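Coming up: chain A.
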Amino acid sequence: MMIDFSSVFMFLAVGVIFVAVTMLLARLIRPADPNVVKMSNYECGEDPIGSGWFTFNVRFYIIALIFVIFDVEAVFLFPWALVFKSIGWIAFWDMLVFIVILLVGFAYVWNMGDLDWIKDLDNLKENEEDTVISGTMPNTTSGQVH
Partner candidate 1 sequence: MEPKKIYGILSEKFGGKIKQFIESTLPPSVLVETGAIADVCRFLKEGDGLDFTSLMCLSGVDLKEQGKMAVVYHLHSMKQKHKITIKVELDRNNPHVQTVEQVWPGANWYEREAYDLLGIVFDGHSDLRRILLPEDWEGHPLRKDYVYPKRYHTWDV
Partner candidate 2 sequence: MGVLEDKLPDNILFTNVDKFLNWSRKNSLWYMLFATACCGIELMQTGAARYDLDRFGAIFRATPRQSDLMIVAGTITHMMADRVKRLYDQMPSPKYVIAMGSCANTGGPFYKDSYSVLKGVDKVIPVDVYVPGCPPKPEALIEGIMKLQKKIMEEKNLVKK
């Protein structure tokens, strides 16, 4: 096992070294003529307004939060998956309980709308209805226009 993992470390090391060497090589042959405008941040050709480090929507945090919980659960499922066949139904029920508990939480966040993005700040009501998909595609396009 050690030798297998040492190749992981070897890969990591070689990867870093490769990047470093390439950057070094590039440094040798690439030109460099910085100026003030060049070093300023790109914002579609305008002067950047304020700093790029803005505080963004808290939604991203919620997504990450739910992810972490699921991730942890998923990690537990891996050892389970390996012994599942040999243990049999007991393992199945154990896992089912585990997953059901998880599902309860999942249903809760789903229900509370944590999985939705807040789409509107003010006219939230208006766009809330979901897309109505009207069956299949019409064969001709002009037939139904008037």
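Quick note on selection: all candidates are chains of the complex that A comes from, given by their letters.
One rule holds in what follows: a residue touches a chain if its C-beta (ideal position, glycine included) is under 8 Å from a C-beta of that chain, and two chains touch if they have at least 3 such contacts; residues count from 1.
Note that this is a predicted model, so its numbers are computed, not measured.
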Complex partner of chain A (touching, any copy) among 1 or 2: 2
Complex contact set, residues of chain A against candidate 2: 27-33, 35, 37-38, 40, 42, 45-47
